[in-house]
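Structure incoming, see below.
Note that this complex is displayed minus one protein chain, with the remaining chains in position.
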Amino acid sequence: MILRLGYDIQFELPAPVAIVALLSVHPSRVADLRAPDELRLDPAVPAETYVDTFGNRCTRFLAERGLIRLSESTLIYDSGLPDPIRLDAREVPVQDLPHDTLRYLLSSRYCEVDRFSTIALELFGGVAPGWSRVQAVCDWIHSRVSFGYQYARPTKSALDVFTERFGVCRDFQHLAVTMCRALNIPARYATGYLGDIGIPASPDPMDFSAWFEAYLEDRWWTFDARHNRPRIGRVLMATGRDASDVAMTTSFGMANLKHFVVVSEEVQPA
Amino acid sequence: MILRLGYDIQFELPAPVAIVALLSVHPSRVADLRAPDELRLDPAVPAETYVDTFGNRCTRFLAERGLIRLSESTLIYDSGLPDPIRLDAREVPVQDLPHDTLRYLLSSRYCEVDRFSTIALELFGGVAPGWSRVQAVCDWIHSRVSFGYQYARPTKSALDVFTERFGVCRDFQHLAVTMCRALNIPARYATGYLGDIGIPASPDPMDFSAWFEAYLEDRWWTFDARHNRPRIGRVLMATGRDASDVAMTTSFGMANLKHFVVVSEEVQPA
Amino acid sequence: MILRLGYDIQFELPAPVAIVALLSVHPSRVADLRAPDELRLDPAVPAETYVDTFGNRCTRFLAERGLIRLSESTLIYDSGLPDPIRLDAREVPVQDLPHDTLRYLLSSRYCEVDRFSTIALELFGGVAPGWSRVQAVCDWIHSRVSFGYQYARPTKSALDVFTERFGVCRDFQHLAVTMCRALNIPARYATGYLGDIGIPASPDPMDFSAWFEAYLEDRWWTFDARHNRPRIGRVLMATGRDASDVAMTTSFGMANLKHFVVVSEEVQPA
Partner (left out) sequence: MILRLGYDIQFELPAPVAIVALLSVHPSRVADLRAPDELRLDPAVPAETYVDTFGNRCTRFLAERGLIRLSESTLIYDSGLPDPIRLDAREVPVQDLPHDTLRYLLSSRYCEVDRFSTIALELFGGVAPGWSRVQAVCDWIHSRVSFGYQYARPTKSALDVFTERFGVCRDFQHLAVTMCRALNIPARYATGYLGDIGIPASPDPMDFSAWFEAYLEDRWWTFDARHNRPRIGRVLMATGRDASDVAMTTSFGMANLKHFVVVSEEVQPA
């Protein structure tokens, strides 16, 4: 299956501002690309790319005053298979976890693990460890948090989601990530493309999506507390501790979003 | 000048628990060591060391049920010079910052940069950029926050410090780090030894200390919003986004602190 | 000047629910009424009225499952004069305040006075006490907080407004009330009708409005940190510590708002 991916994002800038964009396909998917993956800037300004400590490809540039457009359109091969499931994947005792997974057990801006240690145990301490426990976290959140764009706000943390029970996809995942960490299961926040491949059309406009990954057995597995079912066509862009690490764009100064379109769709065979 | 460094920390564990310790001297100071820097565990259990993504040397082990003692005593050479000052060190525009400093501009668990962007500008937007601005942040915090061990709590964030105006050294630095980041100055949290070298004896028992580093001109500089004056004899152990990244010990299970002694003193020449 | 006041509010109730409505004109304005002030319930259910400890007229009833409509239309005389100003109104030392104003110095749900005592002094401690100080609070908030319906949320407190700098009228007033109390000036939250009498038409649909009252000299005075200028045609409905005390409707169970229209306009003379 070939997917067309792309976006058209425009900001109005009252003054020049440095921007870091995490809009590239994740290095783990680069081999699947069928067309160049290249952020176009209009007006063109010099840009640098680098890989951050989480392994994400970042692009940074100084945007000039006025309107700036970030856009691209590329093609990627996808297996067309839904997210893998392995029901017998075990939790790894902390002492046996790989070194580089340990940081995904700690608190971060939107994931106050230190405030959930007892709550998580009360809710999920009795569930069989391993895949079923992460799934129980997802089920709990999916059934008790309601989705709505009007509930989004940049400072919303897992604790806010836990008390308000409303949010957007980022909020569902923050709460799930926090619960997993509080149970000593490494969990990280993930962003990327997620089209409506194989499911009835959704009324919402296409957007980037957030999901999360939990470390079980010997690898990271995809979970999604918002949709809470295996999906086809996820294309990972970035992983990090939480949304603070992997914002699509981080502007170090004022930037007013004027236009935002994301595309992720199957290319019909000729 | 030769300093004797050491600690004796004891936990009572109701069950086996995985522990990560950041109790080693920082790699940047290893060349100064005059004796082995080795964490002793009693009872002895197998331990592994590794370097985390922040560049800190970490030790991890599975502690058995019962009492566990972490201790060491080592020697290190120190220049005996106070923290360097460079009044004309400039702020680096975000677009010119090294890639690896950018993560120290973002929000983290105890540093809610996203909630301080306007406050920081209101307080320090009018101060001349560069060294003087970071110093102004330190002066402000030093004169408006009161120190007291009774005000410590593990979940206290920069916003809590800003409203409560009480805290321990970690709290002073969290607020300073947050203000700097909100001003687009990379800032990171630092922990280590800080004895009373060259100053009148303090009534407080010796403890590890926290300070912070700000990136100006072309390097990281030591600042300390609690003491707010150049000190002699800091020995860096770890840097990270905030206290969550660089806790002396992180226990993934219950661990009751029973004993805690830290030593950092000049060894008198014979 | 005669104003026509009214509303049409409809809820869909999945189950019967007790509701308390503060939709009557405040007792202090009853003498100005030129038509009955009567909440109509459709379907009709028995309702009781009472006066709460803040002096507001409340109506309570048990609404049945299904759609319930709360509506009324009445007429009231208004002087047509703008909010009174008395620039030389003095702050009253706490020891001389009337007993019943003291509760308006304390913390309440959305007004965390205990977290603002230092901040308020830093910002307004140097301003001349009295009317000018309350006005300085309003000026500060009016110029630094941006209005937008998308920033409303039920749990938003003064501290949230202080850090986010976005909100609806209730948020502006909560921050102002909190600042005043932290300065030892009694302040209470007020709700009522506020039409666009005497000002160019606003693009926003008519809504109830919130403002606040501060106690100076020998009485309560109207201030409004959102509009921040004297207005014509305010009709007070209720005062309390904050929005929690004087919600237009408090539903003790699920109630989905389906329709909401408020009218407040000058009746043209024949």
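Think of it as A, B and C in the order they're written, each chain with its own count starting at 1.
Throughout what follows, a contact is a pair of C-beta atoms (placed from the backbone, for glycine too) under 8 Å apart; a residue touches a chain by one contact, two chains touch by 3 or more.
None of these values were measured; they are calculated from a predicted model.
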Shown chains touched by the chain that is not drawn here: A, B, C
Contacting the left-out chain in the complete assembly, out of A:L75, A:I119 or A:A247: A:I119
Options A:R144, A:R219 or A:H259, residue touching the unrepresented chain: A:R144
Residue among C:R115, C:R188 or C:R234 that touches the chain left out of view: C:R115
Residue, one of C:V30, C:V94 or C:I199, that touches the chain absent here: C:V94
Missing-partner contacts on chain C, residue numbers: 18, 20, 48, 50, 52-53, 58, 60-62, 93-95, 99-100, 102-103, 105-109, 111-112, 114-115, 154-155, 184, 244-245, 250, 252-253
Residue ranges of chain A at the interface with the undisplayed chain: 112, 115-116, 118-119, 122, 144, 159, 162-165
Touching residues on chain B - with respect to the absent chain: 150-151, 153, 155, 163-164
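The working rule: only the chains that are shown with their structure count from here on.
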Chain whose Cα mean lies nearest the overall Cα mean: A
Between chain B and chain A, distance of the C-alpha-averaged centres to the nearest whole Å: 31
Centroid distance [mean C-alpha coordinates] between chain C and chain B, Å: 47
Centroid spacing, where centroids are CA-atom means, of chain A and chain C in whole angstrom: 41
Junction residues of chain B - those touching two or more other chains: 112, 115
